[in-house]
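Structure below; questions to follow.
Every protein chain but one is kept in place in this view of the complex.
Just so it is clear, A and B label the chains in written order, and each chain counts residues from 1 on its own.
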Amino acid sequence: MWNGHIWGMKVHNLGVILVLLVIGSGLLWLLARALRGKEVDRRVIFAFIFVSVAAPLLITMTFTFRATPIVEAVFDKIESLPPGSHVLISYDFDPAMAPEVQPMANVLTRHALVRNHKVIFMCLFATGQGQLNVTLRDVIAADFPDKLDGIDYVNLGYKAGNEGVLNVIVSDFKKMFPTDVNTVPFDSIELLDGIKSCKDLDLVISIGGGLPGLKEWILFVGDPGGVPTAGGVAAVVAPQLYPYYPRQLLGLLGGVKGAAEYESHFRERYPQFDDMPTPAIIMMGPQTIAHIVIMSFIVIGNILYFRERRKGRRV
Amino acid sequence: MRYRPILLFLLILLCFTTALGQEPTDETEGPPDTVVVDSSLLPAPVTNLQARDTEDDNGHSVTLTWDVSTDDGSGRDDVYMYMIYRSMSPEGPFDSVGVAMKGATEHVNSSSKDRAQPDFMPDHTDYYYQVGAVTVGGLITRSDVAGPVQSYGQFFNMGRIPVFVFVVVFCALVVFFVASARKGADLYVRPLAGIEAVDDAIGRATEMGRPILYVLGLGTAEMVATIASFTILGRVAKRVAEYQTKLIVPCYESIVMAVAQEVVKSAYADAGRPDDYDEDSVFFVTSLQFAYVAAVNGIMLRELPATNVYMGKFFAESLLLAETGSIAGSIQIAGTDEIAQIPFFIVACDYTLIGEELYAASAYLGREPILLGSLKAQDLAKAAVVIIALAGLIATTFGWPGFAEALHVEN
Partner (left out) sequence: MSRTGIVVFLVVCVLFVVSWVVKAGTGDPEGHYIRDGFLVTFAAFLTLAIMSFMYKDNPYYKFAEHLFVGVSAAYWMCLAFWSTLVGNLVPRISERLSNAFMVPHQPGEYNFFFYIPVILGILLLMRLSPKGGWISRWPLAFIVGTTAGLNFVRYLRSDFINQINSTFLPLAVDWQGFGHFFSNLSLNATGQFVAMFGNCVIFFGVLCGVIYFFFSKEHTGWFGRASRVGIWVLMITFGASFGYTVMGRISLLVGRLTFLLRDWLGIAS
């Protein structure tokens, strides 16, 4: 991005002001139009959302975040485990959910590896394997080239069976995963020495938002196996998981906001990763503007609603 | 020269022991993987090692407990993990069967119950255990031998008594109320606005000459929401058959489709119009979430159904479906137990059954003794929840932990 100056103003700031001006004046126009009693076409609303998301992306508008206790709990757990602990990360999502949860998977993997934990990857979604390959390429190959498959991390791949898989691995891992994704037998993988079932793991993390997902991990592994369970989920299911925190769920990254908090916290604690990709933090720029626009729509809608109701009463 | 390898081995062994300034050791003494080094570098062993059968399991598992080495977290603090060894004789040989992290004081050694597996561990067999404290440099000091210990399975998992009690009580309530309903007891179910609207919506579709779209959601056939949806589908299909309106049921899952076909077929038969049943009215679309949404949205805009009924398990597609239905101008009735999706249905549909209302709706419509009895039993279970929560609140407020512990479910 070009970072020059126009009329003594940094172009980045100028961009932000321009975006806010355009969106603000548009909203005022909408309000005026609505007050005159004219209908607003839904396509106008779509156009507003498009602009409020696209413009901050073009000018890379970012904010800083502080980790909330529920996010910090996951961070602290990974931080407090002794090096060499076994951390399982399950990719329970597909490309449709990826923009929201892939940043979580990447930053959690990065954190586990920088703490020298042994990471076990698996998927309950068939298409999760493709997303797992993204992490292997963007995180492990890029930032941890010295980490070895089978010693520092292992990819067990996808296994069909949804909750059935969890029901088995809570007591016997090898039964469901006799080999890793490269058909290396379970017993020959150094990293899995001493791992018979999920009960031998130090932490289980499920990244997802669909079915099966984090809730199933709590129901089938966390609760019956007494395994510390944490996760990162798409925003849409996050409220459903709050009741499990903190007794049944160690911590939770809810939506892109949770991911941004984790990225921020991780960068703060590990300055050597200051220039790592932070997709969640970048995504929070458009999020913020879009949320302001949506809140404005709600306010405008309510003004109109009460106005119409008052008119109705008069009649 | 058959003895050359042996002579060579002895020569290397002599060189090695001389270089260390130690006397050569007898290989029959000591554990096989012990390297002879300055004993002051060895970590202190773990103490008080105890081995016992793992409680409340199906056998093939032994639990070990110990006090950590004095060099773990204190002393030289160079212990970084513990190796677990197992043998069938106190003299050995001991095999490594697991590891525990630094600071750990417990390890569960569970093995396979399948004889065909190499790590099979038979029950009712004597085992002996040792725990080795391992330093960063790889030096190991083993503890005293613990054992003999035998693993065996328990018939009853005592940790799950609260679950057992709830299951027994709830099942007893269900049986009692189902029996009462069968005997003709009048079990009241409060009216549900969403269900009252179904008949009107079908009538509207008939008047307009447009079809009714019934979406069973993305749940599988065994999910409670889907099962409840089948009951409501049966009722809708029966009315549709009576009014001779067109019904469209696109399915996300093949087994759901199979059940839905049976339900609709039976409903047409019940309405006395088995010949009007069109097999193609209930069809499979795809098992990919957004592809399914794209297809159903397309159907909504092309067929312009007068009424859309969404009952079952819904996820991210709920608003996409309801929004498109709203654009198409259809009357929309929804019901799901997926809490995250209810808000979308509330804002985009005309009537919404919230959570358990979906299950109640199937009982309300069917008036079958089994459903009514279950609903009544559920209500009593909810009353029990209220009483237990109130008692728990009082107990916790006054600092009596025994009540919460009695309800705690062990592994």
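Rule of thumb we're sticking to: contacts are C-beta pairs under 8 Å (C-beta built on N, C-alpha and C of every residue); 3 or more make two chains touch, one makes a residue touch a chain.
Because the structure is a prediction, the values reported are computed rather than measured.
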item	value
Residue in contact with the excluded chain [from A:24, A:161 or A:226]	A:161
Residue touching the undisplayed chain, where the options are B:162, B:274 or B:329	B:162
Contact with the hidden chain (one of B:124, B:183 or B:408)	B:408
Candidates A:49, A:73 or A:114 - the one touching the absent chain	A:49
Touching residues on chain B - with respect to the absent chain	114-117, 160, 162-163, 166-167, 187-190, 220-222, 224, 227, 255, 258-259, 262, 285-288, 290-292, 294-295, 297-298, 301-302, 316, 319, 339-340, 342-344, 346-347, 354-357, 360, 363-364, 375-376, 378-379, 382-383, 385-386, 388-390, 392-393, 395-397, 399, 403-404, 407-409
On chain A, residues whose C-beta touches the chain left out of the figure	1, 43, 46, 49-50, 53-54, 57-58, 60, 96, 98-100, 126, 158-161, 163, 167, 178-179, 183, 185, 209, 218-220, 223-224, 234-236, 238-240, 243, 247-248, 254-257, 283, 286-287, 290-291, 294
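Everything below uses one rule, namely that only the chains that are shown with their structure count from here on.
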item	value
For chain A paired with chain B, centre-to-centre distance based on mean C-alpha positions, whole Å	23
Residues of chain A that touch chain B when the two form their complex	82, 84-85, 94, 96, 171-172, 174, 187, 193-194, 196-197, 199-200, 202, 209-211, 223-226, 234, 236-237, 239-240
Chain B to chain A touching residues, read off their complex	80-81, 84, 97-99, 101-103, 108, 110-112, 117-119, 218, 289-290, 313, 315-316, 339-340, 409, 411
